[in-house]
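Quick notes on the structure that follows.
Note that this complex is displayed minus one protein chain, with the remaining chains in position.
Chain naming follows the written order as A, B and C, and within any one chain the residues start at number 1.
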Amino acid sequence: MLILHCPYCGVDADETELSPGGEAHLTRHGPGSDDTDFESYLFMRENPKGPQFERWRHAMGCGKWFHAARHTVTMQVFGTYPAQTQRPPQEILDRISAAQPGWRWRDLGDEGQRA
Amino acid sequence: MGHRAAPVMSQISLNMPLRRIYSDAPGRTTGRTEGTPMKRYSAFAIAREAFRHHTGWTRAWRSPAPKSRYDVVIVGAGGHGLATAYWLGKNHGITNVAVLEKGWLGGGNTGRNTTIIRSNYLQDPSAALYEKSRSLFETMSQDLNYNVMFSPRGVLMLAQTEHEKRGYLRTAHANALQGIDTRFIGPKEVKEICPIMNTEGPRYPVLGGLWQKRAGTARHDAVAWGYARACSDMGMDIIEQCEVTGVTRDGGKVTGVDTTRGRIATDKMGIVVAGHSGRLAEMAGFRLPIESVPLQALVSEPIKPCMDIVVMANTVHGYLSQSDKGEMVIGGGTDAYNAYTQRGSFHHIEETVRSLIEIFPMISRLKMLRQWGGIVDMTGDRSPILSKTPVDGIFINCGWGTGGFKATPGSGFAFAELMATGKSPLTDAFSLDRFREGRFIDESVAAGVAH
Amino acid sequence: MTSYRLTTPGRRIVRGRRLNFTFDGKPHEGLHGDTIASALMAGGRTLMGRSFKYHRPRGPVTAGHEEPNALVGTGTGSRFEPNQRATTTRLHEGLRATSQNRWPTLDHDIGAINSRLSRFLPAGFYYKTFTWPAAFWEKVYEPIIRRSAGLGRPPEGPDADRYEHFYAHCDLAVVGGGVAGIAAALKAAREGKRVLLLEQDTLWGGRSITDGTMMEGEAPADWTAARIAELEGMENVTLRLNLQGSGVYDHGYLTAYEWVAEDRPGADAPRHRLWRIRAGHIITATGAIERPLPFAGNDIPGVMLASAVRDYVSDYAVTPGRRVIIVTNNDDAYRTALALLDAGVTVPLVVDARHEAAGELARQVRDRGVEIATASGITAEGGKEVTGVRVVDIAGNGSGGRLVRCDAIAMSGGWSPVPHLWSHCGGKLLWDDAQGFFYPDPDRPPLGADGMGMVSAVGAAAGDLTLSRAGLRQDSKGSLTEQPTRPVWVMPEGAGPDLRAKMFLDYQNDVKVTDVQLAAREGFVSVEHAKRYTTLGMATDQGKLSNINGLAVLSAQVGNSIPQVGTTTFRPPYVPISMGSIAGAARGDIFQPLRRTPLHDWHEARGTRWEPVGHWRRPFCYPRAGEDPHAAVMREVKNARQTLGLLDASTLGKIVVKGPDAGRFLDLLYTNMMSTLKVGRCRYGLMCSENGFLMDDGVVARLTEDTFLCHTTSGGADRIHAHMEEWLQTEWWDMQVYVANITEQWAQIAVVGPNARKVLEKLGGMDLSRDALPFMAWAEGEIAGLPARVFRISFSGELSYEIAVSANHGKALWDKLLSAGEEFGVMPYGTEALHVLRAEKGFIMIGDESDGTVIPQDLGLGWAISKRKDDYIGKRAQERVHMTDPKRWKLVGLQTLDGSVLPDGAYAVAEGTNENGQRNTQGRVTSTYHSPTLGHGIAMGLVLNGPDRMGEVLDFPGTDSTVHKARICDPVFYDKEGAKQDV
């Protein structure tokens, strides 16, 4: 039973106020895109056993979408941030690295790899 | 000293004189450490043992150390992995097989599902596979000489909205052409088959239901144990406490796996790890259209028999049956976010119980004895994947999501065929490339369906 | 009849207040404060139940929630409940208790034959047998197995009681109100933390009240009373009795189960209340539970935990017998001897497994003249009650030994901390070899949202049985240093199989030492396998008494240490909780939200037949007296076609989309081009998912240059609104667009039929002529004095106006339409008539023609897919090979050759079978009705190359082996030119 901080209204929201929206930071591939890109945009998922970036909506609250960095095993929440973001804030990446040294997010490539 | 010992340690164990024992041609007896054939189970055997305090029973399956190489390595000793190994041996004569299990066999979703077995699926490929499976359940106890308590007591899928009713009518028509024995029945017959049900609503009066008479349940653990015993008896190695931690490749071809008990070579490998499929795929270097989410179930305290069928109420997301021991076994919903905790959020339990009380008012005065969760692997179209993969020699069997227990024998049968021969009519439609092509197998179309 | 009520005081009972109750129909008497168990024992009855498998006679072993044996049914009728623990169920006047799992009576149970056959029924015997002959399993064996299932009788019908939930928040929740919990709560409370202290019992203080010595210079009861008083005086503290910590879940979520009015049946109060507590931190101060000793006959009624015996004596003034023998491996059990002696009960002997009994407590007992047999164990004698013990050498094989007569046995195998709540969410345990128990490892707690430990354990629950670590000095009269425990897992240690087959580990499920040993022999060496093979720990007490003994036996058999074998997983709830409490108040009318339109009550009063649509209810039809639903639908259809029908369309979704980029946004959302729509006009639009499939449709009206009103399907409003917000917030956040779901602001009524205009003109207010308001236009104005928006759209093919007024005016408009329409024979129509009307016109319905696998191209809706747009949601997906496959089934009309109605959901067969032996198909029915307008059946369907095969006849087999023949035709059956709607 998660509690996530909504970065828009500042509420520490109970899971039952929220609705989850799957993996965050996917790039939309529209008409004309490559089959592989389109397939991976729609279906292929990181699904990590570890830190994951994911989308949530404060559905029963302010209605805003936000992103959360959450560990899928320990349920630790490293932080939440607005959905209008291309990549996770550095402080959140730092926090993940502190909790899990050597951690690396595939799509972030080397950038995401912290000591 | 646990099973997560460093690989170095298990390397040592490879040098132990195991090869001598297992390098013989696979057969009924030679595979067994004790050198004694597997004891047949029967009432007479029990009676005989009763007079010597049951000291004569031997291990149901051996506990060998891994060899350095196998013809086939199956990762995951859940029902599907074990069934695959069984049919590889039984139908294709491949017995130099290892089934690697990171924990205790059957401890994944096989050991934590609500055991509903049915085959009244809408789409042809699903119906073919699940019906193959259901029919194999009919003879499984005899085939394995292990009573898996297949109980074809009938499964009823309730129609509580017009939409759902129309969906089941459609399924009934499809089933008739697929050779699956189902029937849409009216509310009166529903009440006769299941008197404890409140068919009158008030909220969602029962409009009827899709009734499959030879669907039912089986003892889930026994399915895993029975297969393990049979596989072991064919000389296969079921290696528990052996986690696969890496996949080795030579270019585009698989060469083996790294495990917590050392490296094992093979050029053919089947990944059958349910919720952990994404992890294994990552080790092998590809991605899957899969998300892992917790699915929960619960049991009540045991009571005297009061319900002789399985009821699935999809409008309100509740599934109910009574086990042979007397507990009401209840399945509910999944969390909608990825997690690898075998727990899940409490509000799903609440939703499920609330709904079932509406349909079965008497359970209000029963107590929940235990709740638990499993990690299910959900694909983009909620249908399984039985397929070759981008890596030569690696096959994947996953994506059974909330409903793969019923498919255990059929999945093993078909997947073994795919692995052994490169093709199976039962798995054709379930290949990985369907997501790229937009060729989905969507079962939710008739009415939301799970399990 | 050996147990009885003492004359000594009992701290829970009130002597003067007698309560009458029945057990198996026989009248009994108890006292206020009694449990069912204490009252029965006071009346001389210890036999209270039968075990699951062997139907062995059983009495209570405990005085608490961990009770495996003394389960009874309570209440009658809609208040009957099985499997109630007699040891915790409080007595109330008139209570009716019944025993379980016996026939015909508890004292004479036929099923007890199983006990004799037990050697043929070892663990897992059913896996090895009943497979031959195959047909017998289903017909003979399984029915027998099933019939013997279960313990209590099922409850009957709906529950007469009510339940509710409660959300509580705190910085710290302390579970357990023994001295350790009280001290922890007090410490945090003094630091200003918001504290919730919960205790399952009706009294504070836990074991210390009975067992404790002086605490910080005070008697435990005084110490407790003073601390509780201090806590009660603090603003930041909530104290609750009768509230049991039930489950610990992620992020500090703790459920707790409150017995509110369980002992007041019929009171207008919730029976149970389920608390959902959000705690910053949780402390488990849940104490410890005593372990039974595995000796032969340890399940005979009259064998009890030593602490339970003590509790019965001091709490209820009840003794299980006149001569009670104590058997122990630790000092604590000597407290029981003292308590019994103080109460005047004879203690002929204490049997101690240790080589010496040198502790202070033992000395006190010895000083009172009680014999202590050390280095000894016992086997118990008796059938339905204890008759004596045989005292044997602890290291021997159990043979010989002297017989000592007694009528009850108090046993103690040492104590185990209660780690359940700690473990629910992943807390790990350590093994204490000396004391023989698992306890929470403070370095591996369950983690909270911040990655830090969210639970800690204190007191006995932390393995700190003497509370030395809790900082609670239990100073005392003398030095009470206790001597070490000697873990005993089989008594005597050299017992042979005959004795081991009588040593019960899991009482309820009849799992014996031999069963666990058999499991190990057969390779079920993982503790999880052994559990599932033997059912050890799977009974209603969830192994609270049996787990440690069981896994000690397992580990000895396997040759591993106990911590290597490990425990099984602890799962919520700590003690079973009622399903009613889980559902809470959500039953009957408030089982789920029921969404009501402003006309709901009118429909209801009219006796409509309802159809659930999402959480809405829509009238399916309005049957008249004596009319069946089908006839009602036919009448409603005809009436709308011939004169005038009214439909409550309020549930249709209405979403306003406004902003400089609104047109651009809608072009991406719909497959059509919406940006070109003129103000004042309406356009039918289709929406697809990003995966290409049709997901919703509806009419879009352009309100102003930068404002659109999008209609959605009834079920779709919230989903489509969320869909729009999602794209705006997460993909196209640079667009200047606001959306608002204003579905419920408006009541919407479709006025349909040739007389639609006439009735509206009669009501007056707006020019609704064809010129002023042509087909597919909308206007704002007044109807019958009510501000309204009027849309000239038609889902029926008739002249039709959809009139939207404020929801507050909906009923008024409806009434006015009905009375003005009287002269035209107005009738309301329901969703089914709506379906027939649209099907006659060949209009598709989301959810019928589409099912999540259908793309607009399949439905001949290519005209609604703009070719001029670079992009819309779903466009890329529709480019995939399977979507452009010419073999996709396409929409056509279907008409049976004999005019009958095609069965719903039927498939059109093709020649031959596929690889898997299934009949090939080439199409299916998507909608099928009897058309009262045309007088024959009409249908739509998706058919392979359908549009190119007009006139061809297809076979549609029914499920009853009949075959229906239908000809492919145009899906528009009625008014192909669309003349009727455009008048």
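Methods note: a residue touches a chain if its C-beta (ideal position, glycine included) is under 8 Å from a C-beta of that chain, and two chains touch if they have at least 3 such contacts.
The working rule: contacts and distances are computed from a predicted model.
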item	value
Name of the absent chain as recorded in UniProt (options "Sarcosine oxidase, gamma subunit family", "Predicted sugar transporter subunit", "SMC-Scp complex subunit ScpB" or "2-oxoglutarate oxidoreductase, alpha subunit")	"Sarcosine oxidase, gamma subunit family"
Touching partners, among the displayed chains, of the absent chain	A, C
Residue, one of C:121, C:160, C:203 or C:594, that touches the chain absent here	C:594
Among C:660, C:862, C:917 or C:978, residue touching the chain not depicted	C:660
Residue among C:4, C:120, C:166 or C:732 that touches the chain left out of view	C:166
Residues belonging to chain C that touch the chain removed from view	162, 164-169, 238, 240, 261, 267-270, 273, 276, 278, 585-586, 589-590, 592-598, 615-616, 656, 658-660, 736, 738-740, 742-746, 785-786, 806-812
Chain A, residues in touch with the chain not shown (by the definition above)	8-11, 14, 16-17, 59-64
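Here is the rule we go by: only the chains that are shown with their structure count from here on.
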item	value
Which of B-C and A-C has more C-beta contact pairs	B-C
Euclidean distance of C-alpha centroids - chain A vs chain B, Å	31
Computed distance of Cα centres, chain C from chain A, in Å	29
Interface hub residues of chain C, defined as touching at least two other chains	249-250, 253, 691, 877, 880
Junction residues of chain B - those touching two or more other chains	341, 345-346, 436
Interface residues, chain C side, partner chain B - complex	52, 79-83, 119-120, 122, 125-132, 134, 137-138, 142, 145-147, 149-159, 247, 249-250, 253, 255, 276, 425-426, 497-498, 501, 514, 518, 521-526, 528-529, 532-533, 535, 540, 542, 564, 569, 571-573, 576-580, 582-584, 586-588, 591-592, 594, 611-613, 620, 691-692, 847-848, 851-853, 877, 880-883, 903-907, 909, 914-919, 921, 924, 957-959
Partner chain A, residues of chain B touching it in the complex	276, 278-279, 287-292, 335-341, 345-347, 379-380, 435-436
Residues of chain B that touch chain C when the two form their complex	1-2, 41-43, 45-47, 50-51, 53-55, 57-63, 103-104, 106-107, 111, 124-125, 127-128, 139, 141-142, 145-152, 160-163, 166-174, 176-179, 183-184, 196, 198, 202-204, 219, 221-222, 225-226, 240, 300-306, 315, 322-327, 341, 343, 345-346, 349-350, 353-354, 356-358, 361-372, 425-426, 428, 434, 436-440, 442, 444-446
